[in-house]
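A quick write-up on the structure given underneath.
What follows is chain A.
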Amino acid sequence: MLDFFTGHYAYWFTIILLCVGLYGILFKKNLIKKTIGLAILQISVVLYFVSIASKWDATVPVLDPNIPVDQVANYLNPLPHTLMLTAIVVGVATLGVAFTLLIAIYNRYNTLDEQELIEKIQ
Partner candidate 1 sequence: MDLSLVPLMAILVSLIAVVPIMLSSEKPNLREFWTILAALIKFGLVLTLLPGALEGKSVELHLVDLAPGLPLALKADPFGVFFAVIASGLWIFTSFYSIGYVRGAGEHKQTRYFASFAVCLSATIGIAFSANLLTFILFYEMLTVATYPLVIHNEKKDGIEAGRKYLAFTLTAGLLLVAASALVYHYTGTIDFTPGGVFTDVELPHTTMLVIFILFLAAVGVKAGIMPLHGWLPAAMAAPTPVSALLHAVAVVKSGVFAVTRVVGFVFGVDVMGDYGLNDILIVLSGATIILASLIAFAQDNLKQRLAYSTVAHLSYIVLGVALLTPFGMQGGIMHIAAHATLKITLFFCAGAIYVNLKRKNISNLNGIAKVMPWTMGAFTIGSMGLAGIPPINGFFSKWTLALGSLEGEMVIPVIILVVSGLLNVGYFFPIIYRAYFKPGEGLEGYGEASPLMVVPIMVTAVLSVLFGLFPNLFFGLYDLAVDVSLSLFNTASP
Partner candidate 2 sequence: MILFAGVLIYAANDLPYRGDPDNLMHVEKSVTNTQVKGNYFVQNAYRDARTPNMVTVVLGDYRSIDTFGEQVVIYTAGLITLLVLRRTRKIRRALK
């Protein structure tokens, strides 16, 4: 049972974080809040990848001459890390675009509240 817990608790927390992010996206009316929810969602996925890369008792994926590489269990899996570097940067780019659009919206309608925006558009 403890085994199952230690094996899975990281997933559960990630899932909760994902749900929090999704909640922000779906139910928050303020557009900046939505953006924050988006950021949480993205980082949670990053967290998932990072947590699957881990191995018990392994070291970081930087070569240490004292630790042999033929024992794979000695090093963490570098691939998810790489992927997540990319994903983080992609997330920042997305957020940049979102901010740009937010400023454009505010310039035009002087509000960032979804309800008011819909009223003003119609």
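With respect to how the candidates were assembled, all candidates are chains of the complex that A comes from, given by their letters.
Definition applied: a contact is a pair of C-beta atoms (placed from the backbone, for glycine too) under 8 Å apart; a residue touches a chain by one contact, two chains touch by 3 or more; residues count from 1.
All figures in this text were calculated on a predicted structure; none of them were measured in a lab.
Trainee: Pick out the one candidate among 1 or 2 that is in contact with chain A within this complex.
Mentor: Among 1 or 2, only candidate 2 touches chain A here.
Trainee: If you look only at chain A, which of its residues touch candidate 2 in the complex?
Mentor: 3-4, 6-8, 10-12, 15, 18-19, 22-23, 26, 51-56, 58, 61-64, 69-70, 72-73, 75, 77-83, 85-86, 89-90, 92-94, 96-97, 100-101, 103-104
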